[in-house]
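All remarks here apply to the structure that follows.
Every protein chain of the complex appears in place save one, which is left out.
After this line comes chain A, so read on.
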Amino acid sequence: MHTVWVRLNAVVFFGLSALLGFSVLAAISKIGHANRHVPDVKTLKLKRLKSLKSHGGVDRALLNFDLHVDLNPAFHWNIKQLFVYVVASYKSDKNKNNQIVLWDKIVEATDPPESKIIKQDSIFVKYALVDQGADLRGRDVELQIMWDHMPLTGLLYMGEQDKSTVSSFTLPYDYTSGR
């Protein structure tokens, strides 16, 4: 019985299968790309601690940092955007580890190549470094840049700055309100 319905069904089904097939092909075409092409992190370090205060019972630090990174290598044709973020991690008495995003940026694949190079000094944090308690004073804080590859279709995967190049700093032992 070759009614319109049967034909419509066949066309839709074939279309969907083709779409799925191409999506899978697109996804597997770039497997392993992240191992060979890693963004080049030149600098990520504290520039200036603006303040370290007690803010409603919890400690809060505001700071500026320098960031020089070339993100171009991470892009390929199945990447829609890169989500780049700077993470501060430290240990406290209450917690084994604390990881806090200080700053993030969405870099889209359609952006021109030169804007995929971040070369900025003294970036002010987007999100303050806030502890769960009052335990930031004198803590060693590591700054690390990480990025999330968001594909057009397929698998999401993460990347991060090599641990050996990660910079750290020690917060002052007393509250400061900056210079």
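The criterion applied here is as follows: a contact is a pair of C-beta atoms (placed from the backbone, for glycine too) under 8 Å apart; a residue touches a chain by one contact, two chains touch by 3 or more; residues count from 1.
Keep in mind that, in the parts below, contacts and distances are computed from a predicted model.
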Notebook entry, point to check: The complex has one chain missing from view, so what does its UniProt entry call it, picking from "Signal peptidase complex catalytic subunit SEC11", "HTH TFE/IIEalpha-type domain-containing protein", "tRNA (guanine-N(7)-)-methyltransferase" or "Probable Vacuolar protein sorting-associated protein 21"?
Noted result: "Signal peptidase complex catalytic subunit SEC11"
Check: In the complete assembly, which of A:35, A:97, A:164 or A:177 touches the absent chain?
Finding: A:97
Margin query: I'm checking contacts with the chain that's been left out. Which of A:30, A:47, A:80 or A:137 qualifies?
Written below: A:80
Next item on the list: Determine and list the chain A residues touching the chain excluded from the picture.
Entry: 1, 3-6, 9, 19-20, 23, 27, 80-81, 83, 85, 87, 94-101, 104, 106, 108, 127, 132, 146, 148, 150-156, 158
